[in-house]
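The structure under discussion is supplied below as structure tokens; questions concerning it will follow.
Apart from one protein chain that is not included, each protein chain of the complex appears where it belongs.
Right, subunit A next:
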Amino acid sequence: MTIQQEGTRPMTTLFTNARLIDPERGTDTIGALLVEGGEIKDILPHAPDDPEMFRARNILDCEGKCLAPGIVDIGVKVSEPGERHKESFGTAGFAAAAGGVTTMVTRPDTTPAIDSPEVLEFVARRANADSPVRVLPMAALTKGREGREMVEIGFLRDAGAVAFTDCDAVVTNTKVFARCLTYARSLGALVIAHPQDPGLSDGACVTSGKFASLKGLPAVSPMAERMALDRDLALVEMTGAKYHADQITSARALPRLERAKANGLDVTAGVSIHHLTLNETDVGDYRTFFKVKPPLRSEDDRMAVVEAVASGLIDVISSMHTPQDEESKRLPFEEAASGAVALETLLPAAMRLFHAGHLDLPTLWRALSLNPAKRLGLAQGRLAAGAPADLVLFDPDAPFVLDRFKLRSKSKNTPFDGARMEGKVLSTWVGGERVFGA
């Protein structure tokens, strides 16, 4: 469907008979939604009676399917620059569109790292040229992600960096990290960290426990996450910085997070969809597509984290989309690269939590769309007048069996290959324009 412009009137589309998922009000109701000029104009309980209102408008009957704000995905790795054979802005963008992700917040752990305004400009230019969905780049926190010198946080912010993170490279020097946080605070910049004690987790590729020991794989206790979170929270308390933990995946870290929030620290936390839907035993016989960072946890940890998303303690669910080619995965488990692609599987995997009765759709969308948008100061994530018309239409019940070779990502490293899933994206709109679906 193409949206025609009638005369001088702005482009308008009326979505009727939609199951509107509104994470802000926490509602899941049938209604209609009017889009005009790339923005949501109005929400109506039903299609307007006045036939005049329909004139010169596109009308889209949603047939009772779910219409929700597009997903804002913090932490997508698009392997440009450096590893374009694994993923490009084009392939990642189309994968995102097909997965209902309307904003990709991209990671700077590329080669070279995105640590200067010049590299950031390259990324922004490539993204604008090739991606059908919005791309907001993050920048490294320290030069080369080496944990020694801070990047030009001010220039990078002016150039469009929405957050600063060294990704999985933990800034081990607390003095350096404290200064980065202090400097970032003066600019109101968000710092995202990967809480994982580097000493304890050195060389580990699975979570310690019975499974890891039987498989003979080097393992790390989930305590490494709490230790690093404790350190980070102390530094946040000291500096007053805006802090987001990229992935909180273990039960033991949750009380610390709760206390920090209760004490009024400007702290939020995320979790990857894989840690919400898979556990350590899924690795099975050394299946390297299940090797992620941090490693998959026990079932008890998984359930604790799911509950933390339900209660709102964990704010954000993200894909942690990490493309890896076949060569870097077809290796013995210890040597294989970490990470999984997930832009296209994020929504269907999240539907597992819905169908299991753990999370309702507005709560899911609070974590997938509203909270990440709010954390980055974006207007997205809402079904309200004036919000950008970044929307996803999906059928939460449509079943399918995932075939990894049909993924749009260049890399096919998904842990869900051959998995039965429920939940299909039907269409995706960015700024009122359809970027996916017929």
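Just so we're on the same page, a contact is a pair of C-beta atoms (placed from the backbone, for glycine too) under 8 Å apart; a residue touches a chain by one contact, two chains touch by 3 or more; residues count from 1.
Definition applied: contacts and distances are computed from a predicted model.
Colleague: The chain dropped from view, which UniProt name applies: "Aspartate carbamoyltransferase", "Peptide deformylase", "16S rRNA (cytosine(967)-C(5))-methyltransferase" or "D-methionine transport system ATP-binding protein"?
Modeller: "Aspartate carbamoyltransferase"
Colleague: Using the document's definition of touch, tell me which of A:331, A:379 or A:401 contacts the absent chain.
Modeller: Only one of A:331, A:379 or A:401 touches the chain omitted from view, namely A:331.
Colleague: In the whole complex, not just what's shown, which of A:215, A:231 or A:358 touches the removed chain?
Modeller: Residue touching the absent chain, from the options given: A:215.
Colleague: By the contact definition given up top, give the residues of subunit A that touch the hidden chain.
Modeller: These residues of subunit A touch the chain that is not shown: 208-217, 219, 221, 285-286, 327, 330-335.
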